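Part of the complex only, each chain left as placed.
Chain IDs A, B and C follow the sequence of writing; residue 1 opens each chain.
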Amino acid sequence: MAAAMRFFSDNAAAVCPEVMAALLAANRIDTAYDGDALSARLNGAFSHLFGKEVEALWVTTGTTANCLALAALCPPYGGIVCHRDAHIQVDECGAPEFYTHGAKLLLVGGEGAKVTPDAVEAVTATIRNDVHQVQPRALSITNATEYGLVYSPAEVAALGELCRSLGLGFHMDGARFANAVARLGCHPGDLSWRAGVDALSFGFVKNGGMSAEVLILFGSEHRQATLYRRKRAGQLLSKGRFLAAQILAMLEGDVWLRNARAANEAAARLAGAAGDRLVLPVEANEVFLKVTPEETAALRAKGFDFYDWGPGEARLVTAWDSDPREVEALAAAIAAL
Amino acid sequence: MAAAMRFFSDNAAAVCPEVMAALLAANRIDTAYDGDALSARLNGAFSHLFGKEVEALWVTTGTTANCLALAALCPPYGGIVCHRDAHIQVDECGAPEFYTHGAKLLLVGGEGAKVTPDAVEAVTATIRNDVHQVQPRALSITNATEYGLVYSPAEVAALGELCRSLGLGFHMDGARFANAVARLGCHPGDLSWRAGVDALSFGFVKNGGMSAEVLILFGSEHRQATLYRRKRAGQLLSKGRFLAAQILAMLEGDVWLRNARAANEAAARLAGAAGDRLVLPVEANEVFLKVTPEETAALRAKGFDFYDWGPGEARLVTAWDSDPREVEALAAAIAAL
Amino acid sequence: MAAAMRFFSDNAAAVCPEVMAALLAANRIDTAYDGDALSARLNGAFSHLFGKEVEALWVTTGTTANCLALAALCPPYGGIVCHRDAHIQVDECGAPEFYTHGAKLLLVGGEGAKVTPDAVEAVTATIRNDVHQVQPRALSITNATEYGLVYSPAEVAALGELCRSLGLGFHMDGARFANAVARLGCHPGDLSWRAGVDALSFGFVKNGGMSAEVLILFGSEHRQATLYRRKRAGQLLSKGRFLAAQILAMLEGDVWLRNARAANEAAARLAGAAGDRLVLPVEANEVFLKVTPEETAALRAKGFDFYDWGPGEARLVTAWDSDPREVEALAAAIAAL
């Protein structure tokens, strides 16, 4: 029997050839931890990419990048405004609470897991400024969102401005930052620090990496504390050069953008076939469909693997390595429902 | 100019060919996190190795393995007896305190970072059994120790028995467990669960792996909690199959023992040349030498790279991939001092 | 100018004479911490009251009692179901997160801050039973609620049964437990352990005490851990006899019930005058009124002090020592609006 055609998660994707080649090339004796020559190149590479001097720290998961950022921006007694469908709220098993030593997530709603300035203002307005209530100290958004929507630079900047006025640190979970940039065609700086973002979790694993993500700090004031926290969290790998190698390979020749574009295009192809079935616009590499149980069964019978997403919905995720023939087949199958 | 001949840390060693091959072989789409076919084989593989049903969880660092074990064995208000030179005390930046939510390390002395039953009894005897004092709840030892000594099965069993009588959980930091087993030629079970060990950090990275270590739980009662803690620590990698692949490659054909033997033999060769200069017996892959500043300078001038270790001492660490010619050259250089 | 007539919080009430007398009587040398003769009587006194052997620990605040209970019932990686208006969620500045080391509060709605079995089932049903999501481990309700409603023994028992079936520990915040028991006229055991409650924060301060609350554990399995946590939280007072004295004085001759009845009756008197203005039924010592800004201004002009409670509402709280003349005057003023 043929293997299933997998559209259930970009986490399941393979590692792209450039990354594999870089791992092989990095396989020689070198200084341990982050003292090696490859790790030493990260700050420079990302400063160049973002057009600003930044601090870039490798870690092995997006959860770690997110939570180191949150621990930098929010004290244990503070609150972090985020969407109720945010990954940090629903899919990290309380890692933000662990890393921040007990900060509270302050939840807002909004279509497609997207946070608006109005929603932030509404939730912060309910909080009395006294010692009995957890005070908001940070905002975290995900771009592209968990539902595949993309914030534009202007939308991010509006939130960034609000953060400044409310005294909130501003974190962006960029597990699919590449997909957002690829979609928008903008400069990475326009979608981050120029729009007021203080810390960015820049994802590589869903986009063709093996085990390396990067936390970007757009200022230096949290660098020292974050280095200690990374070590203390067991995230300072002794052969860190293999993380740096992956990341540098993804930056080289804009592999990260090429991969993200491929994933976005595959999703767009599915979206085109889905028509009225789309629950939300498809702006990155996730497609949410309205389907009946019979229809999902029919798709599965044809060999497609994906998640049900609540009653009457299915989630399809494409990746950098989605097989064009499988994408076409799925598009056809959707159109034929 | 020739590259330095590196004897400063097994953390700096390369990745062995079997592990690299396994990474390449694992590079296809599969289920995310630890739901893949390779990860699913870990429990079985280690149960077979240890002669007992065990739980085996991959993580990316020894620090994480150690601290997940300690969090399982010790509550936030408890104490962990360990050597004052233990890695968990001096080289993990407070990770045990982070993962356990504030447990206290209760320090003992002892030559070569080795803990004796007498030392454990002495420190626990100073603690009043009342609510004002942190009560000991676990013992952690390192085998081979941070100074390259090896506990025999009998020595471990004596500590294990004491742990039972004192109500302490028993953790072994086995960053160099392979070197200890290779040295002793014993069954891995004899050096662990049969001697009363509850949790073992089984190291692979120093021994030829890239980024995968294993936490072995010799009972099932802490499994659920530890799975949550691993996730929450940001250590549940989305492409976990690449961790499992490394580990299985090391077990296959006893690569782990072959590599450890190579490192031990290289160290033994250096020890043979060192004679009276040895600070401690060489039982694994670390050699501590008495040397003058002039002598360390002379060794460095010949291209050897290593750490000074306090005044008048130097540390030489061999690895699975220590170049035999470099080892010979270093042995000769030591003999010629 | 006359002092304001205070209806803004039972926290502002005076200390009742029996408690003051007990403090004076306790003022002699005795053993420190909780080793004194008065503290030693607590377990017996509360076991008698509840008709079951219990563990009773004094602490100085309801927040501490609540959070020690939650830390006993929920691990750091677990979740606590509670109402979104619960004191532990909105008025303890993240103390639950601090004491539990980062557990997550899982919020439900419901009129008058009351939690129903349906609401508990609805929120737990949304949580996938996998390692990515915080799993519910405890339920916490407040009786009387933050809005002055009272759960009956049957209502509590329905929740208790659900907790058993879902594997949740069951905590009751009884800051106004006395008011609930006084209202219901039931046995304290019927409203707690017989209905499945595992831990009860039994409040005395709002009800005439000075600085002593009690945490009741209806089983012994969490006693040791809780004693360590209390000490570690800085809540083991060295002259603990003065806490025990307050509590015993409140139990003696059912002062706690007498005081609670007085507060409830004062609230009932106000409720009688309020008629259609009542936002919720008045079942304990809190009265929520629908009022216009002009009406609240009018009441304040007459010397009454109280909180606005959102737009168009006012909160009036009575206490054991509410002056009957002031209550009559307020009732008349309300009726005259």
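Throughout what follows, a residue touches a chain if its C-beta (ideal position, glycine included) is under 8 Å from a C-beta of that chain, and two chains touch if they have at least 3 such contacts.
Because the structure is predicted, anything quoted here is derived from the model rather than measured.
Peer 1: With 3 identical chains placed here, what is the total number of copies in the full complex of this structure file?
Peer 2: The complex in this structure file totals 4 copies.
Everything below uses one rule, namely that only the chains that are shown with their structure count from here on.
Peer 1: Any idea if subunit B and subunit C meet via the same residues, over half in common, or different ones?
Peer 2: Same-residue interface.
Peer 1: Roughly how far is subunit A from subunit C, centre to centre by C-alpha average, rounded to an integer in Å?
Peer 2: 42
Peer 1: Got the subunit A residues that touch at least 2 other chains?
Peer 2: Counting only residues that touch two or more other chains, subunit A contributes 92-94, 98.
Peer 1: Touching residues of subunit B toward subunit C in the complex: what are they?
Peer 2: That would be residues 33, 75-77, 101, 131-132, 135, 225, 227-232, 236 of subunit B.
Peer 1: Taking the complex as given, what residues does subunit A use to touch subunit B?
Peer 2: Residues of subunit A touching subunit B: 3, 6, 9, 11-15, 20, 23-24, 27-33, 59-64, 67, 92-95, 98-99, 205-206, 210-211, 228, 231-239, 242-243, 321.
Peer 1: Flag every residue of subunit A that touches subunit C in the complex, lowest number first.
Peer 2: Those in contact with subunit C are residues 76-77, 79, 90-94, 97-98, 100-105, 131-134.
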